[in-house]
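A single protein chain has been removed from this complex, and every other one stays in its place.
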Amino acid sequence: MAEHKVIFHIDELNKWELLLKNVTNLLDMVIQDRIVIEVLANAEAVLYYDNKHTAGNQILANLHEKGVLFVACNNALMGYKLNPQDIHSFVHIVPAGVYELMIKQSEGYAYIKP
Amino acid sequence: MAEHKVIFHIDELNKWELLLKNVTNLLDMVIQDRIVIEVLANAEAVLYYDNKHTAGNQILANLHEKGVLFVACNNALMGYKLNPQDIHSFVHIVPAGVYELMIKQSEGYAYIKP
Partner (left out) sequence: MAEHKVIFHIDELNKWELLLKNVTNLLDMVIQDRIVIEVLANAEAVLYYDNKHTAGNQILANLHEKGVLFVACNNALMGYKLNPQDIHSFVHIVPAGVYELMIKQSEGYAYIKP
């Protein structure tokens, strides 16, 4: 069972580089199957999930393989006219990002906003 | 009794539009009397409560009617020379915004910083 649970929140596109470095640093500190890491993107930050936005493709895929759960807010996807087929297939979609942030904290997740 | 409790933190004036959209999206997800939503503004963000700052008047009033509690840090109000009569009458004033953020989290509120 996971000892640690954390949800990262990102709503600014230019914070992705820092966030992904944060997640990588965190993974270096723990045994992979003892932690649950979720990255919740809403607002403009969902644009980074666009599979035509190639800057982060490789690192997103690598971290996904290491168990990191990438999540997108559907309100934001609709606001930026992104369809589910426009974003990476491993990205999970939730109806409302802020609802997800609230629920996860009530389940004991720590909250970190880079 | 409320199932969900969340405190939104805002200290930058230009984040209000995003924050109010976040709050609106959250209200769409839940039954109104099953959630407590507080918005805590400190630093320059309290300027948005100025009743002469008309940009957000209508949406603040609408969300207040839907049960959202808007709160201002008194240290910030004093720093920006705003008196209680200068801000919307439905805004609650607390002595220190960061103390409020700490206490509410200890009472089980989730923390979200747009």
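Residue numbering begins at 1 within each chain, and the chains themselves are lettered A and B in the order written.
In the analysis below, a contact is a pair of C-beta atoms (placed from the backbone, for glycine too) under 8 Å apart; a residue touches a chain by one contact, two chains touch by 3 or more.
As the structure is a computational prediction, the values presented were derived from the model and not from experiment.
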item: Hidden partner chain, touching residue among B:16, B:49, B:70 or B:111; value: B:111
item: Selected residue (touches chain absent from view) among B:11, B:50 or B:86; value: B:11
item: Of A:22, A:42 or A:75, the residue in touch with the unshown chain; value: A:22
item: Residues belonging to chain A that touch the chain removed from view; value: 4, 6, 18, 22-23, 25-26, 28-30, 108, 110-114
item: Absent-chain interface as seen on chain B, which is shown; value: 9, 11, 42-43, 73, 75, 95-99, 101-103, 105-106, 111, 113
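Here is the rule we use: only the chains that are shown with their structure count from here on.
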item: Distance from the mean Cα position of chain B to that of chain A, given in whole angstrom; value: 26
